[in-house]
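With one protein chain held back, the other chains of the complex are shown just where they sit.
And then chain A:
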């Protein structure tokens, strides 16, 4: 029976995630820091009245199943994907240094001067992050400009030709096919090569800075796919922008440079070895994210604040200063390269991929009377943003449930591209809004049915890259668009953008949101000036900007950083106040309905994301209820066979193991399951010791990755005694294996070696953080979140391990609509 259950579940997993298999080869540490299934090697259960909770179907041993039949059995079943799940796929990052003897020895060896070198290296890395991020931004910008220009010229020539002769349906087909084929390439590389490069990447980076290890998120391969994917999806005419992905790209660049090597390329430059751990890498990744924002919007301060807003739990003053430096370098690099490209070298006035242009003419000022109007726009933005998110939520849910095969995802992306072109074409075809071509700065004026010397006004909005359309909406003189055009455009683009976000292409949501907002904001401004009989202050461009801010704020719900980004992108500090008001209102109104787009997607991906605070009503919960128990422990000097068995036990794929040592005086018989030790372990020749039933005090904590390195280097007591080990293991050996530790399956341990002993005392972290059982959830949460922990051991008053709190145990509790909710764990 157990076998059947096992088979079903595991085959189910294999079938569902074929890319998971690939992930498994390279990132071995998948699955379950914390609560896996029961059936661990030894269970230290402190007292007999405590019973094992529910046992899942992935048990390996029959005995426990027999035992379990007495318990009220709720068969865990397969359920459709929903938002109230936590995936086992995601691991924590080790933001807390393992302070073992090796580490302490190394830190002691480094003298004051050496620390200074490390500090200088940090600055050098930050400068390099800035430079490379800027260069990548330039590359994207230039390639998009040229390819999109080529595409629009081809389509325009075709339309011009067929307008005279008839047969515009061919132009439509040409446009749709061009779009679909370009997007197909972009989607294929994402869906088949690196699915984590899909979307804007901001949710992923947010998770990374929060301390969740998303597989593959900071790989070089991801960067390449991301950059190509963005170019292709923008050129393919989707309702997307290239700004959001810059943040992800910047982060990947940062993670890559700070490690001084590329595992994908198998090149190790032997530099920056000191930074090869999660703690250091995280700091650089936040610098990279800041550099990305800064390159995307020409907003260095906004970039710093973005990193602050998204990853602020681990922060200090020097880090901020360094990050600011990286941001500045990034925008400066972008500036200088683009100025050379555009032919006016060293004119550093084109910061950012998107430049909102200058808002400093006289009529762009605002007065106190306009403040209520801005607030009203914020309300509208909040409502529209909430609508956008709600629609996107349903769509994403449908996509996760039904459109999970890569080929289907590619087909979907192609269809969206074709439909986007079609909608654009039909809108242009039906529009009779003609504007004189003279004195306007339209890049690809499309005449169609307009008189000679005029262009179709709808075409400026649709027949252009979204960035250019935004700038046009901000700056075109009043009267360039008629209200009907803007209204139709807003409506169509709203649904297109909503439909597009979440496709398997790499693309951002910033620009489409700005575009929707700018369109309705301009419409608002026009109607306002109509109502006020053309007052001078009702300049539509200003309202377009406010509308854009409101819409973007309503969708992504960022506050501080978005205000500064918008302020810097417009280059006008006096707009700070109205933009802030608008964003604030939009956030308040939007939060009333649904949460922000990024948070929503994080939740839909079942990521164990820790928010700032524990849920407000969770004070009644204590660590005892939150923790996972029983805990698989190791002894200070452990048999190799046991270690290997524990590590290769797929059902309890733990990553942290408390190291215990029995106190000789307090031997106590624990709860012994029926038929324990059972056949399974006997057959594998790992007879469990009676020691497991003794109560054992906590001595330290050791990670799976450390154990694997130890096994790989065969650091066994017997070999040391025989002088077989050439040298002592150093911290460098652990760093060299970082971040892709080999899976346990790849390590061969012979039958003889299984009988050897392994001494963990040198390698374990002798001072792990612990909490007593009575600590409340908010307290545990605060400790965990503030220190960026991965494992938090729960001990009783005799310092005996009773449980373990990991990220997933804390992330389970969430404030839902009906109060505190508990998420369930699922294999995804």
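Quick notes on this structure:
Convention: contacts are C-beta pairs under 8 Å (C-beta built on N, C-alpha and C of every residue); 3 or more make two chains touch, one makes a residue touch a chain; residues count from 1.
Just so we're on the same page, contacts and distances are computed from a predicted model.
When the listed names "OSTM1 protein", "GTP binding protein 3, mitochondrial", "Sodium/potassium-transporting ATPase subunit beta" or "Non-structural maintenance of chromosomes element 1 homolog" are checked against UniProt, the chain not shown comes out as "OSTM1 protein". Only one of A:93, A:127, A:148 or A:172 touches the chain withheld from this view, namely A:172. Checked against the hidden chain, the listed residues A:103, A:376, A:429 or A:577 yield one contact partner: A:429.
Although one chain is not drawn, its touching partners on chain A can still be listed: residues 9, 12-13, 16, 34-38, 50-56, 58, 74-81, 84-85, 88, 163-169, 172-173, 176, 342-344, 398, 400-405, 408, 411-412, 415-416, 418-419, 422-423, 425-426, 429, 436, 438, 441, 448-449, 451-453, 620-621, 624-630, 803, 809, 812, 816, 818-828.
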